[in-house]
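In what follows, a single structure is set out as C-alpha cells and then discussed.
Yeah, one chain of the complex is gone here, protein chain that is, but the others are all in their spots.
Our next item is chain A:
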Amino acid sequence: MGRASDQCGAGGRATLLVLADGRFPAGGHAHSGGVEAAVRAGRVDGVATLALFCRGRLQTAGLVAAALAAAAAAGTDPLELDALADARTPSPALRATARRLGRQVMRAARVIWPGGELDRLAALRPRGAHHPVVLGVAARSAGLGDEDAAYCCAYEAAQGPVTAAVRLLGLDPFEATAVLARLAPEIDRVVADAVRAAHTGTEALPAASAPLLDITAEAHAAWPVRLFTS
C-alpha cells in the first residue's frame, strides 16, 4: 500500500517526529497507561519490572493500537475501525479513556494538519473516536503513512508508562529511558506485524488482550486519589 505522502508530498521523517513527540499537546501526559495501578499493587517497583510491564503492554494493547492506526492511516473507513476498536476494548474505563484521548488528538490535529477527513470524523464522532483510529487519520492528514502511524502507537504503548513511572517511582531517568531503548527492536517487530495485518484486511487485525490491564483499569478509575487519569 502506498504511503499517503506519495499523494500529498508532505509527511517526511521530521513530520513523524512532530506527531510521535511525547510533548505533542494531546493530553497524553495525564495518563499512565496502567502503570499507576501496577505500581500501587507492587507489580512495578523499579526498572526491571517496568521493562516487563512495557513489554506486555506493547505486545497486547500496543500491537492492537498500532494495527488500527495503520489501517486508518491507509484509508480504511474510520467508523468501521472504531467499532472494531470497541470490540477489542472490553473495559468501559479504557473505552472512555481511548475516546477521550482520541478527541484530544482530534482537537490538536485539526489545528496542526487541518483536513477534510479529520473534519468528517470529528462531525461523526464529536465525543471522540478511539485514539488509534484518530491518530491514523491524523497521520494521513499530516501526509504520513501507515507504518508511521503504527510507530506512533507502538512507541506510545511503552513510552507512556515509562514517563509515568519516572514520576511515580522517582526512577533514574537515564535508566528508565534505557528501558525504552532496549525495547526498540521489539517495537520495530510489533510495527511490522501491525502493518502486515492492516494490509491483509480488517478481518486480519489483531485482537491481543491484556486482561490484567483491563481489570486494574476499572479499579483505578474508581480510586478517589490518584496522580493519573488512567
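Just so it is clear, a residue touches a chain if its C-beta (ideal position, glycine included) is under 8 Å from a C-beta of that chain, and two chains touch if they have at least 3 such contacts; residues count from 1.
The working rule: contacts and distances are computed from a predicted model.
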| item | value |
| --- | --- |
| From "Diguanylate phosphodiesterase", "Protein FixA", "Urease accessory protein UreG" or "Molybdopterin-dependent oxidoreductase", the hidden chain's UniProt protein name | "Urease accessory protein UreG" |
| Selected from A:Pro25, A:Pro92, A:Pro114 or A:Gly201 as touching the chain missing from the view | A:Pro25 |
| Option touching the unshown chain, where A:Arg57, A:Arg100 or A:Arg125 are the choices | A:Arg100 |
| Sites on chain A contacted by the missing partner chain, in the whole complex | 23, 25-32, 100, 103-104, 107-108, 164, 167-168, 224-229 |
